[in-house]
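Every protein chain of the complex appears in place save one, which is left out.
On to chain A.
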Amino acid sequence: MINFEIDGKPVSVPKNGTVMDGANQLGIYIPHFCYHKKLSIAANCRMCLVQVEKAPKPLPACATPAMEGMKVFTHSGQAVTAQKGVMEFLLINHPLDCPICDQGGECQLQDLAVGYGASSSRYTETKRVVANKNLGPLISTDMTRCIHCTRCVRFGQEIAGIMELGMVGRGEHSEILAFVGKTVDSELSGNVIDLCPVGALVSKPFRYSARTWELSRRKSISPHCGLGSNLIVQIKQNRVMRVLPRENEEINECWLSDKDRFSYEGLNSEERLTRPMIKQGGVWQECDWQTALEFVANGLKDVKEKYGAESIGALGSAHSTLEELYLLQKLVRGLGSASVDHRVRQSDFRADSQMQGAPWLGMPIAEISQLKSLLVIGSTLRKDHPLLAHRIRQAVKHGAELNVINPIDDDLLTKVRNRAIVAPDKMVSMLAEVLKAIAELKGVEIPDDAKNALSTVSASDTARAIAISLSDNKPAAIFIGNLAQHHPRYTDICKLAQHIAQISDVRFGVLGEAANSVGAYIAGAVPFGNRFGNRNADTAGDRHGGQGANASQMLGMDDAASGTGCKAYILLNLEPELDCYNTQRAVRTLAAADLVVMMTAYKSHAAIQDNYADVLLPIAPFTETSGTFVSTEGRVQSFNGVVAPLGETRPAWKVLRVLGNILQLDGFDYETSEQVRGDVLPAGNDVSAWLNSRLGSLAVNPIEAGKENKGSEGLQRIGEVPIYQADLIVRRAESLQRTRDAAAPLAWMSGSLMAQLGLQTEEVIRLKQEEGEVQLPVAQDDKLPANCIRIASAHPSTAALGGMFDQITVEKS
């Protein structure tokens, strides 16, 4: 530690610490622009000049290393003169157009100009003007205001992992721009808006819509990815105007993904459902709540009488709150059915009987940056978990080895040590190879339940390299991504990964797909009752024989259980034509049901046009209800509604409560969502005892060699969920929908497959799965494994297709 003094106060900082670090510790404010605690030191704005004893000139606090016995003065005559001088220079070319600048009221330059600037300028020469740039649909520019602090440039290089903005030119001619006509496409791009200390980079969707002092700030939690990023939601006249990060070093630090930041536009979408709607005689009509709820209750009672309670099923979303999912399952179980699930994109449920707890990250989010080796299995990491990917990049920057087993090879913007890019149906055998390699390496027996399956497997060099990476570098972790969770052999993937983790003694976790992926299990929104979580373990479903139908069975997506669809469905916060593993079958199955109740915040086109729904109940999105999300690291975060529900919208927990009452079920007399939460979570909200990604004893299925290629048969679909299609809100966020990441799906395949099928880039082809067919243009990606076609799921233009990882056939059209 180095001891020194700032403004007469003693302080000590670690070796390599700076004067700025010391000042931060003491809570002494030194004016600054280019300095940012999460970015490297650039020392180019000079605003932080301070006086240092024995130094002939003022020194920049951000870049001056602390030295033993140093005496620093931040407010002395010399320091203040220097700071004022710098301010005068900064303002020479600044347009001072605060009245029309969106940053006004939250601008560091404005604030510091008040403190250090002169009241009028001595500069009479012409000012410099810089042309604005088009950086895409999210960031608006006013480059004349730029003070060249390069925060935005460093953010790209150091945090987003890709330098999209650069500073070109020199001196007077410097400007910030993206390389020739490029836009800024990073999934973290919005953070430069927060970082820019002036109004050069501002939010395009928010532009000119409000002044910061008109907005009230409310705390909330992001409902999108599994991280549970902390939000500030800003409100004006009961409308969400903007979302900003709320700093939480353990979760999102000071960042937000663009999905978290800009999705709010979807909350104010035209498509919001504001009154209940009923379909009568094939015609949709608005109605009042009373009518709608009675219709639902009667419908459910009818179905129960006619077909038995088991024919009622409920499907929730992991983007819904703990309280909502708890009441949903309680309602269904109260009616006597155990068919409730939230895992609508999962296709392999073999592990259900062997689950030991809610699958979770297996470690705190914050510790990811300290890992020394990682194996990520089946993930579009950057798009599914933007900030987790950032943590992993930080780990790699500090020397961690990143290994991936994936059917796709998108740029992770970081070094990948070993990569096994294999077709979906070879992922299991790849993992088996790694297990074999690690067992050999450690000289241990292959665990019994995998022995048979592994008898024909021999480890490749890549598998061995991955095994060595995991065993030689500690701490290490294995993470199962979304693609693997949707994979038709999820159980085997999980089981093998778990063995590898055990033998190499590393952490093992499942990357939560949605904000409440862990909470959904804990709420009991799974068909196997309440073996963990959910303190009221004796709910009716279990008494009525335990195991209900899972999502796949309920939606007719499970071949082995065809014809098991329900007669009545309650869908919570879902659009089945986009949100399921096999959307084609889901819609078909729902259309055949007697009653489909949709609790949703939106007028879902498909539900109305395809006519599979019978009632639409307008429920509140996360900003209009209180609730709780349990994040992928098992963190329980409750939040309040930040605006009043739109129109006649009601919080879903209240709707379910009333339904429970109308149906005269026990235990539906909650007055607050906190009471609901109190029924689910233990005192103190510590759910750690229920977190467990491991599976009990369960044999790994035999490893088949990859299927032979027979022309266009034997082609596999790789169906990922595009980043801006992942949930109902983001789908309706207009600006995000204009980004490159929201481009319409293409049929991506390798050049060799194109040659083999005689296809050209951009040629429109017909793609078929089961009875569904779509037409898409071909696009080339030579990094895709042979015989695979990557076609996004969760998109209207591919909704007619079938399973996300099933076979697909191609025809020229």
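FYI, a residue touches a chain if its C-beta (ideal position, glycine included) is under 8 Å from a C-beta of that chain, and two chains touch if they have at least 3 such contacts; residues count from 1.
Throughout what follows, contacts and distances are computed from a predicted model.
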item: From "NADH-quinone oxidoreductase subunit E", "Putative ABC transport system ATP-binding protein", "Cysteine desulfurase" or "Urea ABC transporter permease subunit UrtC", the hidden chain's UniProt protein name; value: "NADH-quinone oxidoreductase subunit E"
item: Residue of A:67, A:92, A:168 or A:764 touching the missing chain in the full complex; value: A:168
item: Contact partner of the left-out chain, one of A:114, A:180, A:283 or A:683; value: A:180
item: On chain A, residues whose C-beta touches the chain left out of the figure; value: 153, 156-157, 162-170, 178-180, 182
